[in-house]
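Inspection log for the structure reproduced underneath, given as structure tokens.
Heads up, one of the protein chains got dropped from this complex, but the rest are sitting where they should.
After this line comes chain A, so read on.
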Amino acid sequence: MSEISKDQVKHVAHLARLAISEEEVEKMTKQLGDIISYAELLNDLDTDNVEPTTHVLDLKNVMRKDEPRKWIEKEDALKNAPDHKNGQFRVPSILE
């Protein structure tokens, strides 16, 4: 149960949008395996009747009126972008 395979590591890297070398796959398989084995410790606890905690405080959805307001100007929003054109973020081609 606690083992993680190299193929799983490659799949997870893809899901996480990380390019990963064969060497990193080796290293990551061992390290993630170790961490996940350690996490198996939690299975010592019977939690069948325990509610999960997502947040420690009683949170309610915070709503505001959906009205336009002045915030960041378009020019400002673009100024830290690696590439932009005609007031829009520019990225490499999506379709080959």
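Assume contacts are C-beta pairs under 8 Å (C-beta built on N, C-alpha and C of every residue); 3 or more make two chains touch, one makes a residue touch a chain; residues count from 1.
Keep in mind that, in the parts below, contacts and distances are computed from a predicted model.
Q: UniProt name of the unshown chain, from "Energy-coupling factor transporter ATP-binding protein EcfA2", "Transport permease protein", "Glutamyl-tRNA(Gln) amidotransferase subunit A" or "glutaryl-CoA dehydrogenase (ETF)"?
A: "Glutamyl-tRNA(Gln) amidotransferase subunit A"
Q: Counting contacts across the full complex, list the positions on chain A that touch the omitted chain.
A: Chain A touches the chain not shown through residues 4, 8-9, 12-13, 15-20, 28, 31-32, 34-36, 38-39, 41-45, 47, 50-57, 59, 61-62, 64, 72, 76-77, 79-83, 89, 91-94, 96.
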